[in-house]
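Please read through the structure below; I'll follow up with questions.
For this view, one protein chain was removed and the others were kept in their places.
For reference, chains read A and B in written order, and residue numbers begin at 1 within each chain.
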Amino acid sequence: MKPWKPDIDRKMVFKSVREYPPMAVSLYTMMFNKTGTWRTVRPVINYEKCVYCLMCWKFCPEPAIYLEPIEVKGKERMKPIIDYDYCKGCMICAEECPVKAIEGVEEER
Amino acid sequence: MRKVLMGNHALSYGATLSRVQVIAAYPITPQTQVVELLSEIVADGKLKAKFIRVESEHSAMAACIGASAAGARAFTATSAQGLALMHEMLHWAVGARTPIVLGNINRAMAPPWTIWTEQNDSLSQRDTGWMQVYCQNNQEVLDSVIQAYKVSERVLLPTMIVLDAFVLSHTYEVVDIPEQEKVDEYLPPYNPPYKLDPDEPHAFGGLTGPDGYFELRYIIEKAMEESREVWRETGKEFGEVFGREYGLTEEYKTGDAEFLIVASATIASTARVAVDVMREKGKKVGLLRIRVIRPFPFDEVRECLKGRKKVLVIDRNVSFGFGGIFYQEVKSAMYNEEHRPPIFGIITGLGGRDVRVEDIMEMVEDVERREKPEDIIWKGVRV
Partner (left out) sequence: MRLPLPEREVMTPGHLACQGCGAALTMRLALKALGPRTVLSIPACCWSVIDGPFPHSTVNVPLFHTAFETAASTASGIRAAFEILGKEDVNVVAWAGDGGTYDIGIQALSGAAERNDNIIYICYDNEAYMNTGIQRSAATPLGAWTTTTPVKHPKSEPKKDMVSILAAHRIPYIATATIAYPEDLVRKLERAKETKGTKFILILSPCPPGWKTRPEDTVKLSRLAVQSRVFPLLEIENGEKWILNMNIKKPVPVVEYLKLQGRFRHLKEEDIQRIQEYVDKEWERILKRCGLA
């Protein structure tokens, strides 16, 4: 399950001064900001090759990779899943993957 | 309980009675006794507070802001160069809406090195959004600290309690020290609407563009405007609880006065004696003391000045290239009024030069002789 959930779908702009808190205090997360639109290259995990070492998950700066428990050959494993709503396409995951299981696919715009 | 206290210790007692929780301060003459006594009180366990002996005034204000944002009542004291060094953080305290109380001992700015009184240090911070209280005696110093926390925490703006170097800071006067229980009743614990709390995480002061900043400044101005009534109300309540009432201004023998002196701080105390002497000689003179300059007491000043024959504003400060700062404020407050009197401004007593009763009487005589106000009149320069 994704450990994050958007609380608001757009940047909050108060319509009236009466809605303001007394100081610039945050009331919402940044999850309205779907940084996936920044991406020019999409990292795609080839689960056939994946060895579940979690390097991609460890090094994601967003974070835009989360984990789901699965069974692989009778063993408990964590499967890394990329959240394309937020993945900026930095490709650190692909670069760090020791078995080259992550491929870069050009985004079409 | 009545005690003989120096002005600096009146600040310390005011802070102690207000049960401040974090004190962060750096020494500067003539403020040192404020924090010396407080560090002793804290070390003796008589006040449950943390005393941070910071390495500069800039850090003192930063630490107070952090403490206040985390939900603690914070206090500091400084003077002149120290206040100037704090300048950036004075703005920060206002924008962050942290109701800190700061004791500032009015000292003239260097160079040349000097330690004697003048109001330029605090008046240079006039536009930061701090409320400013100019005290005339040590009793008022102590009382104002307590009142300031009440007002500040209600409107979420910080307050500067200002007293003259040496004339008050190092002068001993009899001061009535209120009972702690009564202070506790008057001043409830500090509980801000938003604070740094892991159970309710918020970011404070994040990047704000033109679509948001403007309103936040409007809200500060509204808080400042609201504070006028809060100062009046809590000053009246102070009178009911402690027997000493405070307003934004104070009038003395103004009823039938044709000539009005406007002054602040200890010059106002001296002017009061001058008024008595001149009254004995048959002059219809009165005094308006401005206690709080931010928020500016428009109603009180306009009401008191209208219809007078002449008004003299005495300033122990100067805005170079313009004139006395209280003078410019009073003048501008009257500009749109009907029946506005001619208003004269005199600059005197800079760098702690003594301002005596006779000096004030001479100023009045000087203004009486003049037909038209001038932009700037100096009194006491050796020519």
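One rule holds for everything that comes next: contacts are C-beta pairs under 8 Å (C-beta built on N, C-alpha and C of every residue); 3 or more make two chains touch, one makes a residue touch a chain.
Worth saying up front: this structure is predicted, and the values here are computed from it rather than measured.
Participant: Counting contacts across the entire complex, name the shown chains the missing chain touches.
Facilitator: A, B
Participant: Which of B:Glu88, B:Glu225 or B:Glu258 touches the chain that is not shown?
Facilitator: B:Glu88
Participant: Considering the whole complex rather than only what is displayed, give the residues of chain B touching the chain that is not shown.
Facilitator: Answer for chain B: residues 21-22, 24, 48-50, 52-56, 58-60, 62-72, 74, 88-89, 92, 96, 196-198, 201-209, 212 touch the chain left out.
Participant: In terms of residues, what is the contact footprint of the unshown chain on chain A?
Facilitator: Spelled out for chain A, the touching residues are 3-4, 6, 11-12, 14, 21, 24-35, 38, 54, 58-64, 66-67, 69, 76-78, 83, 85-86, 88-92, 94-96.
Just so it is clear, only the chains that are shown with their structure count from here on.
Participant: Determine the centre-to-centre distance between chain A and chain B, using the mean Cα coordinates as centres, and give it in whole Å.
Facilitator: 53
Participant: Of all residues in chain B, which touch chain A in the complex?
Facilitator: Touch residues, chain B against chain A: 95-97, 156, 193-194, 202-206, 208, 211-212, 215-216, 218-219, 223.
Participant: Along chain A, where are the residues that touch chain B in the complex?
Facilitator: For this pair, the touching residues of chain A are 13-14, 17, 20-27.
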